[in-house]
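I'd like to ask some things about the structure below.
Missing here: one protein chain of the complex. Every other protein chain is in place.
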Amino acid sequence: MIAALLDLLGALLLLVGSVFMLLGGLGLVRMPDVFNRIQAGTKTTTLGTLLTLSGVGLLQPDWALKLLLIGLFILFTNPLSAQVLARAAHRIGLRKTPLTRVDRLAEDTGEDA
Amino acid sequence: MSSLGMDLASNLTSGLALLLGLAMVLAALVAILVRSTPIAILSAGLVSLFASVLFLILAAPDVAMTEAAIGSGLTTFLFFFVLARVRGGESEASDDD
Amino acid sequence: MGSVTTLHELSGLTMVPLLAILLLFWVALNASLSWQVLSVGITVSLLIGWLFRRGLSPLTELRATPASYRAGLGFVWHFLRELVRSNLNLARVVLSPDLPVNPGIVKVRTRLQSPMGRLLLANAITLTPGTLTVELQDEWLYVHWVQVESADIDAATARIVAGFERYLEVMYG
Amino acid sequence: MIRRALVLVLLAVLGALFAALWLGFTPAEELGLTGRYYAEHTAPDLGAANLVTAIIVTYRGLDTLGEVTVLFLSAAIVGLVLAGGRPAARRKPPVPAGELLATGSRLLVPLILLLGAYVIVNGHLTPGGGFQGGAILASGTLLLLLAEPLKRFSHGLITRIESLSGATFVALGLLGLVFAGGFLDNRLLPVGTLGELFSAGLMPVISVLIGLKVGAEFSSMLASLSETEDS
Amino acid sequence: MVDVPVVTSVAAPVMLLVSLAAILAGVAFLLALWRFLQGPTAADRVVAFDVLTIVSITGILLTALAEGRGIYLDVALIYGLLSFLGVIVVARHLEGGL
């Protein structure tokens, strides 16, 4: 009984994780410029994958340790790649959406150069 | 295990394979047809990453592992290194719109 | 390896946290505690630790005080809560038809000195509501903000950085 | 344009051939002769759980030795081809990596190497083995290169690892010829119980050697490509 | 089919939910793929690449679940630790760091 409940909970977590990933995909399509798209892509996929991992962990408790490691790796690598990409995108001066209100980094590097 | 669950499991893998196959063919077409070389290399990397998941679905985890380890960074890196060194000789913009 | 090697780095004590983390990961990977796994794990960890004397681990610069461990737990809890909040926030933005974004890149200040603490701070900021670290230079962080509330340095610092810095300062000093 | 038309005709012929193959393809239902042999004999005879690694390391160990040699040759040729050139036109010096990438690489490279070691050592139990692990080790080198593009690699260390593991590989093979059933027979060491880390005889040792060799070869390829800058 | 197929340890209603999750993840995959095909700039494609690789990890997990084999997770491990390398390579190339 308990095991069946845990299974159900795991499947629900899996479902919620997929919903977040879907939202990330939607954000990727709808957001106006690169930086906003990076935001949408990184946050949602990180949480979505973490939820998926915990869901699978509930479905198959034997795999828990390895799933935990995958989650840790993703927590460290995902924001790092997002940051490196954002830095590169800013350096090559990609067009930002006209909605952008302020860009302190461009101001500062403009002064330096 | 009931037959419904079994059916769903096999449909799930088939559906995944179908999705991946479609994505691979599309990415390969991008790699061939797009004007900018960096995008072509990136698309080839995407093809090999998807190939790795497809290998896993084909029950070949060893091959999937090799493809993932090599396709994720090494090949892409080799291409981009040479591209960075020959960039002066070609007049290609790094973005394509 | 490092051009500047301080006495502290030479003493070999700095390697201990890295070795501990490596061994921990090794045991988790193998999911076993048999003497075979442990002996190979110790060999491999020593080898990697020797090759990468400048290697870091989340434990490397962690202060070994109870307060610091408590702050670590608080950091993890705060981070997870913020992660969920950021996703809900993003879901609201993405699902609303008129896409209410108001982006900008603001400049904030951090007091942290330790590389590991700064990395954790930047990663945490990237995963929290509406913010994305673009560049980290000296004491300045440049953060892309989906909905800019204030372009003022101090106000933005209080809004974005302070929540995590409180914990990280106790942990890494 | 006649060339393009020729290409299209060629591809159409090839495509028709592929279509015929695809339509006539039915997946096999039973293992073939060799496959059946491997499935039956690998676990009891060699004590390995991963049949693919068993084939690569033991049944076809000689092929693997040859393959590693091919890889070594191609790495050496890449080095030779790139070393002889006159200095290329001066480019701007590469943009240094940000602080976060540098810190992140210091954090992640040991973990990548650890994962590589895990994949190599457990080659006979879980998916993995020398080739996969070697590629992962080289990925660690790659991350180092990305974080510090101007850093010089010690070619000496890489070459020494490479040649030492290669020589040990051949020596172990010859020992197998003398003391066990043939070249690279893995029963030089006790087969042990299926599923333990120290089992399958010589297989983990050979996996380690292949892993080190492949990792060193890929690393030297990467390093010689990246150092063409100011040679 | 001659042999007993691989048995998963998951009950049918749970499998239904899992399939639903797989469909949603598949839609996310398609959306990211659309962004990859669409562009417009190289950086946009790299973002899509990042998302695609991470959604693929979910694909690997679902495959492992459907086949009931824990050893498949090793591949997900490699994906989790190495897939960001591709993104970093391209990003460093874009900013001229190679």
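The chains carry the letters A, B, C, D and E, assigned in the order they are written, with residues numbered from 1 in each.
We take it that a residue touches a chain if its C-beta (ideal position, glycine included) is under 8 Å from a C-beta of that chain, and two chains touch if they have at least 3 such contacts.
In this text, contacts and distances are computed from a predicted model.
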{"item": "Options \"NADH-quinone oxidoreductase subunit J\", \"Cation:proton antiporter subunit C\", \"Nitrogen fixation protein NifU\" or \"Molybdopterin synthase catalytic subunit\": UniProt name of the undisplayed chain", "value": "\"Cation:proton antiporter subunit C\""}
{"item": "Visible contact partners (per top-of-document touch definition) of the missing chain", "value": "B, D, E"}
{"item": "Residue among D:Glu67, D:Glu99 or D:Glu148 that touches the chain left out of view", "value": "D:Glu67"}
{"item": "Chain not shown: contacting residue from D:Ala135, D:Ile161 or D:Leu212", "value": "D:Ala135"}
{"item": "Contact footprint on chain E, counting only the chain that is left out", "value": "1-6, 67-72"}
{"item": "Chain B residues touching the omitted chain (full complex)", "value": "10-11, 13-15, 17-18, 20-21, 24-25, 28-29, 31-32, 37, 40-41, 44, 47-48, 51, 54-55, 57-63, 66-67, 70, 74-75, 78-79, 81-83, 85-86, 89-90"}
{"item": "Interface with the unshown chain - residue positions in chain D", "value": "4, 7, 10-11, 14-15, 18-19, 21-22, 25, 27-29, 31-32, 34-36, 38-40, 42-44, 49-52, 54-56, 60, 63-64, 67, 70-71, 74-75, 77-78, 81-82, 85-86, 88, 125-127, 131, 135, 194-195, 214, 217-218, 221, 225, 228"}
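The rule we apply is simple: only the chains that are shown with their structure count from here on.
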{"item": "Pair with more cross-chain C-beta pairs in contact, given B-D and A-C", "value": "A-C"}
{"item": "Length of the line joining the C-alpha centres of chain C and chain E, rounded to whole Å", "value": "25"}
{"item": "Computed distance of Cα centres, chain D from chain C, in Å", "value": "33"}
{"item": "Residues within chain C bordering two or more other chains", "value": "25, 29, 122, 133, 135"}
{"item": "Touching two or more other chains - residues of chain D", "value": "95, 97-98, 100-101, 104, 107-108, 111, 115, 119, 127-128, 132, 136, 139, 142-143, 146"}
{"item": "Interface residues, chain A side, partner chain E - complex", "value": "4, 7-8, 10-12, 14-15, 17-19, 21-22, 24-26, 28-29, 34, 37-38, 41-42, 45-46, 48-49, 52-53, 55-56, 59-60, 62-63, 66-67, 69-70, 73-74, 77-78, 80-82, 84-85, 87-89, 91-92, 94-95"}
{"item": "Contacting residues of chain D [partner chain A, same complex]", "value": "95, 97-98, 100-101, 104, 107-108, 111"}
{"item": "Interface residues, chain D side, partner chain C - complex", "value": "98-100, 103-104, 106-107, 109-111, 113-115, 117-118, 121-122, 196-198"}
